[in-house]
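Have a look at the structure that comes next, please.
This part shows subunit A:
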Amino acid sequence: MLALLLILIPLITGVVAFFIKNEKSVKTWALVASLATLVVSIWSLIHQDNYHSVYSKEWLPDLGSSFSLGLDGMGRMLTLLTAIAFPVIFVATNKSTYKDSNQFYGLMLLSLTGLMGVFLATDLLLFYFFWELALVPAYFLCSKWGGERRIPVTFKFFVYTFLGSLIMLIGILYLYFINPDKSFSLSSIYKIQLTDRAQDILFWMFFPAFAIKMPIFPFHTWQPDTYEQSPTATTMVLSGIMVKMGLFAVIRWLLPVFPKTAHQYDNIIIGFSVVGMIYASCIAMVQDDLKRLVAYSSIAHIGLMCATLFAGNSTGTQGVMIQMFNHGINIIGLWVVVELIERQFGTRKMSELGGIAQKAPVLAMLLVIVALANVALPLTNAFVGEFLMFSGLYHFNVWYAVIAGISIILAAIYTLNMIQKVFYGNTNRVTENGVDINWNEKLILSVVVILIFSMGIYPKPMIELTQASVDSLVGVFK
Partner candidate 1 sequence: MEGLMPINYYIFLALALFCIGVVGVLTRRNAIIIFMCIELMLNAVNLLLVAFSKMHHLNVLQTNPATNVGTDAQLFVFFIMVVSAAEVSVGLAIIVMMYRNTHSIDINFLNRLKH
Partner candidate 2 sequence: MNVTEILFWILSALAIASALLVVLSKNPVHSVLWLIVVFFAISGHYILLNAQFLFIVNLIVYAGAIMVLFLFVIMLMNLNTDTEPQKNKWLKVAGVVAGGCLMLVFVAALKSSDTQQVQMGEGNIGLIQNLGKALFNEYVLPFEISSVLFLSAMVGAVVIGKKGD
Partner candidate 3 sequence: MNNVLNYIWLVPLLPLVGFLINGLGRNFLSKTLVSIIGCGVLLISFAVSVYIFMSVKSGNHEVVKLFDFISAGTLSIPFEFQVDALSSLFLLIITGVGFLIHLYSTAYMHEESNAHFARYFAYLNLFIFSMLLLVLGGNYVIMFIGWEGVGLCSYLLIGYWFKNTDYNNAARKAFIMNRIGDLGFLLAVFWMIQQFGSTSFGEVFSKANGISVAVLTGITLLLFVGATGKSAQIPLYTWLPDAMAGPTPVSALIHAATMVTAGIYMIARSNVLYTLAPVSQSVVAIVGLATAILAATIAIKQNDIKKVLAYSTVSQLGYMFLGLGVGAYTGAVFHVMTHAFFKALLFLGAGSVIHAMHHEQDIRNMGGLKKKLPVTHLTFLLGCIAIAGIPPFSGFFSKDEILAAAYEASPVYWIIGVAGAMMTAFYMFRLYASTFLGTFRGTEKQEHHLHESPAAMTIPLIVLAVLAVMGGLVGIPKVFAENAHSLEHFLSPIFAQSEELVKKEHALDHTKEIGLMAASVILALIAIVYAVNRFSKKPELQEAEGLGKVLANKWYVDELYDAIIGKPLKAISTFFNNVIEKSGIDGFVNGIGVGVQYASRQLRLLQSGQVGSYILLMVLGTIILMIVQLFVS
């Protein structure tokens, strides 16, 4: 029941939002809607029984597909993340004005719907539906309200991801016809006994879609451009949550269904991911645009998660689970800061900024905390995740862990660089009359910070929430 609510609330409110012409009221409306979603998802944490967390209804009988949703530990975590993210985004971007704001917020809520659906669907075809539905609003958001190069860039992003999912569609169909009880439901798909050859082919039909979405090296080139060009609010959605769709899909639909092939090619995939980490970190070091820097750092982090997933031991997987949440929180925090800086000073170029710490000490402090979480300093949330992931990767193969470890150092380099160039040093004419952030921005960032520390100091609840998912996955994977 709650599962259905999680989709319905944003869907309905989103459609309604299109008709609210007044900017202030549509902002409030969107905020209220997202808060409602948050309430429901928290509620779903409390009521973990069947009645609340499962919903199923006949939909396309002769296609063997049904409209069935379900919340498991991982689903709860990711829906919670999504539900937290949107209010944060809405408040953080409250000050920035978008023309046709009703369309903007409507589309935002629709993309929320799509994301929720992806995390909730327990039917492969339904999953595919939402997978696309999350993409389309994002496309419109990016290329209507984005930067000057937005149209080609976001189009590339769209076609790239769309192509990936089309190939996946073929895979889905093959899976359906192989499936003896002609059904798309999660349970029946997990039961299929695939021949090795079928696994090989199907795996490579599914994986690209997810690899592009995550994205991992070398499928990542759409990402920095898109992040750079799209409005920050959308960038937050893309990087905070949509990126998780890829990982989630790997955990939910790829590894359990094709364990053998996943094992067979784990070295290739992990190798690429690890190389990608170093590669992305290196590139991040020479970026001047804050958004690009964050984008590349995100690629590096995702690379680690993907690699660890395919290492496939419980420690690492557990790490990935909670890191999905933590990375979402941290990177949204980073984007909020970027957004605040850009809105105040009108530029994202680090070379043009500097000395903001004198003008906006609170902003500086909060950013430093978020940035340190980004480099996984102990007692911040990211440390727990990365510790577990590295440990898992280490179990899989020492050398991957060592190489991946180098990215920790590189991360420190570019992050501190960023802090120094933007916040320290002396002010210049761009930043000389900067002011500190106001209360609701403080509020948002402090929410982020509180999450960072609470997850970092006492991660136990989150771990327990996802324990079951991890065990089942690892169980299948063994």
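A word on the picks: all candidates are chains of the complex that A comes from, given by their letters.
In this section, a contact is a pair of C-beta atoms (placed from the backbone, for glycine too) under 8 Å apart; a residue touches a chain by one contact, two chains touch by 3 or more; residues count from 1.
What you see is a predicted model; the values in this text were computed from it and never measured.
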In-complex contact partner of subunit A, selected from candidates 1, 2 or 3: 3
Subunit A residues within the candidate 3 interface of the complex: 156, 160, 218, 220-222, 279, 282-283, 285-287, 313-315, 318-319, 355, 357-358, 361, 372, 377-379, 383-384, 387-388, 390-391, 394-395, 401-402, 405-406, 408-409, 412-413, 416-417, 420, 423-426, 458-460, 463, 470, 474
